[in-house]
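Every protein chain of the complex appears in place save one, which is left out.
Read from first to last, the chains carry the letters A and B; within each, the first residue is number 1.
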Amino acid sequence: MKGKHRLRSLFGGFVVLVITALVVSQVWASIFDNDGKPLTTLSPRGQYAQTIQNLVSPVFIIAGVILVLVMGAVLYIAFRFRERPDEDEIPAQLHGNTVLEIGWTLAPAAILLVVAVLTVATIADLEAREPDAMKVQVEGQQWWWAFRYDLNDDGVYDDPENDLITATELVIPEDTVVEIYTTGNDVIHSYWIPELNGKKDAVPGMRNFWKIQADEPGVYRGQCTEFCGLSHANMRMLVRALPRAEYNAWLANQLEPAVEPEEGSLAAEGKDVYLNQLCSSCHLIRGVNDEKVADPESGVESLLVSGIAPDLTHFSSRGTFAGSIFNSHYPDKPGATPEEVAACRAGENVAQNCGDPEDEALPGNPANPAYNVDLEDWLRDPTVMKPMAADDGRGMPNLGLGEDQIDALVAYLNSLK
Amino acid sequence: MASSTAPDLFAPMPDLDVAHGGPGYPTNTGISNTKLAMWLFLGSDCLLFGGLITTFLLYKDPLPGTGPGTDLFDIPFTSVSSFVLLMSSLTMVLAVAAIEKGDLRGNRIWLAATAGLGAIFISGQIYEFNAFYEEGLGYTTNRFSSAFYTLTGFHGVHVTAGIIMLLSLVWFSFRGMLNQERAEAVETVGLYWHFVDVVWIVIFAIVYLIPVAS
Partner (left out) sequence: MALTEAEPLALPSGEPAAANDSPLGVFTRPRTATGWRSWISTVDHKKIGILYGATAIFFLIVGGLEALLIRAQLWAPRSTLLSAENYNEVFTMHGTTMVFLVVMPIGAAFANYLIPLQIGARDVAFPRMNALSYWCFLAGGIFLNSSWLLGGGADGGWFMYAPNNGVQFSPTHGIDFWVLGLIMTGIASTVGSINLIVTVLNMRAPGMTLMKMPIFTWMTLVTQFLLVFALPVITVALFLLMFDRLFDANFFDVSQGGSPLLWEHLFWIFGHPEVYLMILPSFGLVSDMLPVFSRKPIFGYPFIVFSGVAIGFMGWGVWAHHMFVSGIGPVSVTVFSLTTMFIAVPTGVKILNWTATMWGGRLRFDTPMLFSIGLITMFTIGGLSGVSHAIAPADTQQTDTYYIVAHFHYVLFGGAFFGFMGGFYFYWPKVFGYRLNESLGKWNFWVMLLGFNLTFGPMHILGLQGMSRRIYTYDAGYGFELWNKIATIGAFTLATSVAMFIFNIFWSKKKAKDLPPPGPDPWDARTIEWMIQSPPPAYNYEPIPTITHVDDFWYRKYGETEDGRLVRIAKTEDLVQAGDATDVHLPSPSYWPLVIAIGLPFLGYGLIYSLWLALLGGLVIIVGIYGWLLEPPDDPERAHGHDHEPEELPTGDREIEPGAEPLPTRDKEVETVG
C-alpha cells in the first residue's frame, strides 16, 4: 500500500517535472528565439544596439540572481518560520540590527555604483558625434516618415538642389554610421529601429541627435513608439541597408526627377489622374508638380504643393507604402534559393518564387515585380485601410476614384522607379 | 476655478481633548491647526506660482513677427501699483495688531484699508491689461502674451480672493463674530495676504524688471 503510494507520487512528480520542463523550454525558446520577430530588441544587428545589449545583459543576469535570492529567501523563511501547532512561544521581539541594515543599504548601492559607471560610459558612447557620418533628418508626421539627406553636409536639409527628400523607407549604406536628426511636423513621434539602436523622440520644434549603423545589408523594421494619435499603431518604419555600390546607384537614381511615362500609355493616363484628381495638391513628384511661385511681396519662392503627404517621385523604388504597413512589391521568399530570387525578380511565377505579400512582416522588395492589390484598395478608399482623420487634414481622404482611374494611377506609380 | 476649496481653516474642534488643537488648544507642534494648514497651502501655492513663472521665463520672448513683447511695459506705472500692494501689507499688520489688542473698530478700519489698497492694485492691473490690449497684445497674440496674462492673471485672482476674504472679515466683524479671541482668523488671512504680496515682488522682478533691464 505504502509502496504503491510512493510509486504513484514518484510518477506524479515525474509527470510534473516533464510538464514543467516542456513549458519552461517552450517559454525559453519563445523568449530567445529571434526568428520571425523583426522588432526584437534582443538581436542586435548594428554596433549601437550591440553596445546597449552588452550593457544590459549582465544587468539582467544580476537582476535575475537578486530576484531568485529574494524569492528564495522569502519562500524559505515562510516555510521555516511557519506557525506550528505544537509551539506556543512568543518569538523574540527583535527590533532590528543596525550593522546588518547598513550593510544591506550599502550592498545594493555598491552594485548600482558599478552599473552607474558603465551606464555613464555607454551614454557617452551613444551620444558621441561621428565627424564623417552621413546625416539624415528624420521627420515624423501623422502617420508616416519623411527623410531629408544632407548630401552636401552643410547642415541645411531643405535645399532641393543639394539635398534629397524621400519618404517611408530610410535607405542607408551598410556598415556606415548614419547620424539622424529626428523632428516632428505635427505631434511627437518616436523613431525606433530596435535591431540597430534604441529610440529617439521626434519632437516638433526640436532636432534630436541619434545614430544608426547596420553591420549587414538587409531590411530592419521599426514601430513608432510615442503615442501619436489615431493611427499610432499603423506608423511603422523601415530601414533598407544596401551594399555600398547598390546604395550609390540608388542615390544616383533618387536624385533624378521622376520618369516621364510613355505617351499614350496607361501610366500617362495615370499621370493625368495624378494631376487632376487632387493627388497633386498634397503629394509631390519632382519634375511633375514641383513648380514654385514667388510671393508677390517678399519675392520668396515656395512650392505650390502642400507637401503634407509623402514625396512620390520614386514611389516604386520603395517596397512599402502608407507608413510601411502595406507592400507595393512582392517580398522576398524567406530562405529562397538564388534561383528562386532571380526568378522572382524576373517576374516568373511570382506565386512560387516570391514571398507572400499578405504576410505583414515580410516587407516588399523594390527589386521584385510590383504587388498592386493593397495599392488598389488604398486608392479605392484609404480610410478603410488605415484609420485617419482626413476630415481634419490629417491623413489621406477618399478621393472617390473610379476603377479606370485607379488602374491608371497604379500603372503610373509603378513606373516611378 | 478653485474658489471652491474653501478650507475650513477655522472650524473649531472645541469638543476635542486638550491634546487636540483647534484654536486656543494645545497641539503637538504648538502651531494651531488653522495656521499650519495655511502654511501648507501657501507652500503648495509656491509651486503653483513656480510652475507659472517657469512657463513665463520659457516664453518671455515672443517669436519674431508675432506681435509685441516686454517692450510694452510701463515700469513707472507698475512700480507705483506694486508699491500700493506692498503698503497693504503694512495695513494688514496694523489690522492684526488692532484685533490682538481688542480694538475691533481699528481692526475693521485697517482691514478695509488693506482691501482698498488691494483694490487699487487690481484696478491698476485691469488698466494695464487694457492698455496692452489696445496696443495689440491680446491673450492669444503670441506665446509671451499667453504666459504673461496667465501668470499675472493668476496673481490677480489671488489678490481678488484676498480682498473678498478681507471684506468678509469686516462683515463678520460687524455681525459680532470677530473678537479678540478670534484674532487668529485675521492673522491667518494676513499670512495669505503677505504671501500674495511677496509673490508679487518676485513676479514684478522676474516679469517686468529683468526682461526690461536686459
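Of note:
Heads up, the rule we're going with is that a residue touches a chain if its C-beta (ideal position, glycine included) is under 8 Å from a C-beta of that chain, and two chains touch if they have at least 3 such contacts.
Predicted model, so just to flag it, every value in this text is computed and none were measured.
If you put the hidden chain back, the residue from A:199, A:240, A:271 or A:333 that touches it is A:199. Touching the chain that is not shown, out of B:29, B:79 or B:130: B:29 (per the contact rule at the top). From the set B:48, B:75, B:126 or B:210, the residue in touch with the chain omitted from the display is B:48, counting the whole complex.
What subunit B contributes to its contact with the hidden chain is residues 1-17, 19-21, 23, 27-29, 31-34, 36-37, 40-41, 43-48, 50-52, 55, 58-59, 62-63, 66, 139-140, 142-143, 145-147, 150, 154, 157-158, 160-162, 164-166, 168-169, 172, 175-177, 181-182, 185, 188-189, 192. Along subunit A, the points of touch with the absent chain fall at residues 30-31, 36-42, 49, 51-52, 55-56, 59-60, 63, 66-67, 70-71, 73-74, 77-78, 81-84, 87-98, 100-101, 104-105, 108-109, 112, 115-116, 119-120, 122-124, 126-127, 142, 182, 184, 186-188, 190, 194, 197-201, 203-206, 208, 223-233, 325, 359-362, 387, 392, 394.
We adopt the following convention: only the chains that are shown with their structure count from here on.
Between the CA-based centres of subunit A and subunit B the separation comes to 53 Å, rounded to the whole angstrom.
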